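Please read the structure below before turning to the comments.
Of the protein chains in this complex, one is absent; all others appear in place.
Entry: subunit A
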């Protein structure tokens, strides 16, 4: 396992579009070619070698590492289809934009709209995530379409709004409107949530460890049972990441709350019963 490391050394005043810095685009090129790649920095374009120190052999590397990001680096891992991209520091907005495959690991926090338009792959965020994780951008009809997003810290509001498929796991807390208008897919929220969880969800599953303090009147209690698919889900997730908590110990019994009956009511909130 050798790595191709790009370390940000020159401060950038505005936003920086990092979408070209994906394994698909870098591996196999020469260092000189990588240095010439232009990045959009708001009003102008800058070449990679003006901003980053490039280390490692792109010919033999199988992983790309971005270091020193300060939160202004947007579109990290955009449209990547494979390989591994690891980000140190804080990533900006739209990490994993339109991602189609591969593994994207943010060692720190990330901004808003993480996983926008994501279709496949694995996005792991070790720090906190901003609002609109896995959500549909205004104008998009769907949020996350497939793939797995795992946030080890906390996440903001409107997580998984209009998500269509795939799995979002939040180890920490999340804000209001988690899973709002969900079309399908699965959200696992291990911490506390804000208000209006699952508001307007058509289908999909939100799995919680604790019952929310308030629940909209359009969500109906469906009683307790042991869904067989949970062990399937846990097993799949455990295979994906070593950082996921050992889910096999999780309680098998859930309280099933169906909703949002205002829009058909085929979604569900499953509350694990300790």
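Criterion: contacts are C-beta pairs under 8 Å (C-beta built on N, C-alpha and C of every residue); 3 or more make two chains touch, one makes a residue touch a chain; residues count from 1.
In the analysis below, contacts and distances are computed from a predicted model.
The listed options are "AhpC/TSA family protein", "Formylmethanofuran--tetrahydromethanopterin formyltransferase", "Transcriptional regulator" or "ATP synthase subunit a", and the UniProt record of the chain not shown names that protein "Formylmethanofuran--tetrahydromethanopterin formyltransferase". When you scan A:24, A:55 or A:146 for touch with the missing chain, the hit is A:146.
Summary of contacts with the chain left out: across A:155, A:184 or A:271, the touching residue is A:184. Within subunit A, the residues in touch with the undisplayed chain are 146, 165, 167, 184, 186, 203, 205, 225-229, 231-233, 235-236, 239, 248, 266, 268.
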